[in-house]
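Pasting a structure here, questions to come.
Of the protein chains in this complex, one is absent; all others appear in place.
Letters A and B name the chains as they come in the text, with residue numbers starting at 1 for each one.
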Amino acid sequence: MSSNNGLYPGLNLGSVHDEAHQQAEATVFGFWVFLMSDLIIFGILFASYASYLNPIGMAGAPGPQALFNLKSVAIQTAFLLFGGVAYAGVSLSMKYDHGAKKLIGWLLICALLGGGFLFFEISDFIDQAAKGGKPQASGWLSSYWLLVGLHGFHVFSGIVWILAMVGQILTRGVDDVVKVRLSMLGVFWHFLDLIWVGIFSFVFLVPLA
Amino acid sequence: MTRPNTGELQPEEAPGAELKSYAVGLLVSFLLSAGAFAAAFSELPTNWKVIIICLAALLQIMAHLRNFLHLNFSGGQSREDLLLVMFSVCLLVIMAGGTWYIMSDLSGRMHQNGADHAMERPAASQGL
Partner (left out) sequence: MSGQSSPTFGNLDWEVTPYTDLLEHVNSSTIIGAGAASVLVLGAFAGIALLTYMRWWKPLFRDWLTSADAKKIGIMYIALALVMMARGIIEGLVMRAHQATALGALDKAETGLVAPDHFAQLFSTHGTIMIFFVAMPLLIGLINFVLPQQLGARDMAFPVLNQVSLGLTAAGAGLVMVSLLIGDFGTGGWTMYPPYTGLDYSPGEGVDYWLWAILISGVGSTLTGMNFAVTIFKSRAPGMHLMRMPLFCWTSLCVAIMLIYAMPALTVSSAMLALDRYAGFHFFTNASGGNMMNYANIFWMFGHPEVYILILPAFGVFSEISSTYSGKRLYGYTSLVIASMSIAVVSFMVWLHHFFTMGQSAGVNIAFGIATMIIGIPTGVKIYDWMATMWRGRVRITAPVVYLVGFFLLFVIGGLSGIILANPSIDYQVHNTTFLVAHFHNVIIPGVLYGMLAGVHYWFPKAFGFRLDESWGRRTALLFVGGFIFTFMPLYVLGLMGLPRRSPTFQDPDFLPWMYIASFGAVLMLAALFCLLWTFWKSYRHRMSLSVPGGDPWNGSSLEWSTPAPVPEWTFASIPKVQARGDWGETKRAGDPWRAPDSYADIEMPANTAHGLIIAGMAFALGFAMVWHIWWLAALSFFAITAALIWRGMRVIEPRIIPARQVEEEDRRFREYVAGATPITRADEESERNRGVPDCSEFAG
């Protein structure tokens, strides 16, 4: 029992082998540390966004009222929320050995929902650019595009990672290494939700409130 | 209270409890997101709206951490991760809060006292 204590959620490593567990623990912990570094990047971008959110920062270019489409933001939020929860399917079917097929199925659902999010986000960006909201138009728009765009890029990387994991499951099977990577991917995927909560609240809703 | 899957895994254990934890997380997140959007569209005074949105965001972040990322104080790795996240948030508050403090002061001294109300909003410090 004690060898299992402190193991990561969803990790059901084949052998009860102390070193494998320790390595898995260290790896996922390391990934958490990396994400915290990423969190600081987002945090500074949030703070910068706030510091450009004034008439001087907007420099006469279109502002939040003219550019933001809250309906689309709500749709994106829904996509991302359900995409995050869908990863529960991955975690649980990995933990309870439901087989590679189910695992891949859930992964693809996550990727699809993430893709849906990206579709709406990119069409928003195109729309905003057409209305004169290009990042070159003002300091505020620069910070908006960088913050939201960086999050979008993270989602895109997450999708690439999901596809790479599908490839790994197909080529090497669901071995211990793949399991550890899937739980890191899970942490990443849920982390993107967290950032998005910050973005839709503070980037979109607060300036319009 | 549902038990989040901290990994004290018994192979015969059924995924029911965990599913429930995820379901609760989904429900709470959904309601909080919807609440935030509803507040933004409502006729409330601006300050109230901002407070509601911030509060909803904070609660939702906590729900995500607890129900989806399984962080808690129950011991082992989950606890270590939670402490890591809390330490990071402290530093983030110092850095983002400091940025807000410095930049708003500077912009105040650049003769835009009337114009910088947008910056006074607590939009700065929550990266999570």
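Just so it is clear, a contact is a pair of C-beta atoms (placed from the backbone, for glycine too) under 8 Å apart; a residue touches a chain by one contact, two chains touch by 3 or more.
Given the structure is predicted, the values throughout are model-derived calculations rather than measurements.
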Of B:17, B:38 or B:94, the one touching the omitted chain in the full complex: B:94
Touch criterion as defined above, residue of B:26, B:57, B:71 or B:103 at the omitted chain: B:103
On subunit B, residues whose C-beta touches the chain left out of the figure: 80, 88, 91, 94-95, 98-99, 101-103, 105-106, 108-110
Residues of subunit A in contact with the chain not shown: 22, 25-27, 29-30, 33-34, 36-38, 40-41, 44-45, 48, 51-52, 56-59, 61, 135-143, 145-146, 160, 164, 167-168, 171-172, 175, 177, 181
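FYI, only the chains that are shown with their structure count from here on.
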Complex contacts: residues of subunit B adjacent to subunit A: 4-9, 11, 15, 18-19, 22, 25-26, 29-30, 33, 36-37, 39-41, 46, 49-50, 53-54, 56-57, 60-61, 64-65, 68-70, 75-78, 80-81, 84-85, 88, 91-92, 95-97, 99-100, 103-104, 107, 110, 112, 115-116, 118-119, 121, 123-128
Footprint of subunit B on subunit A - complex, ascending: 1, 4-12, 25, 28-29, 32-33, 36, 39-40, 42-44, 46-51, 53-56, 70, 74, 77-78, 81-82, 84-85, 87-88, 92, 95-96, 187, 190-191, 193-195, 197-198, 200-203, 205-209
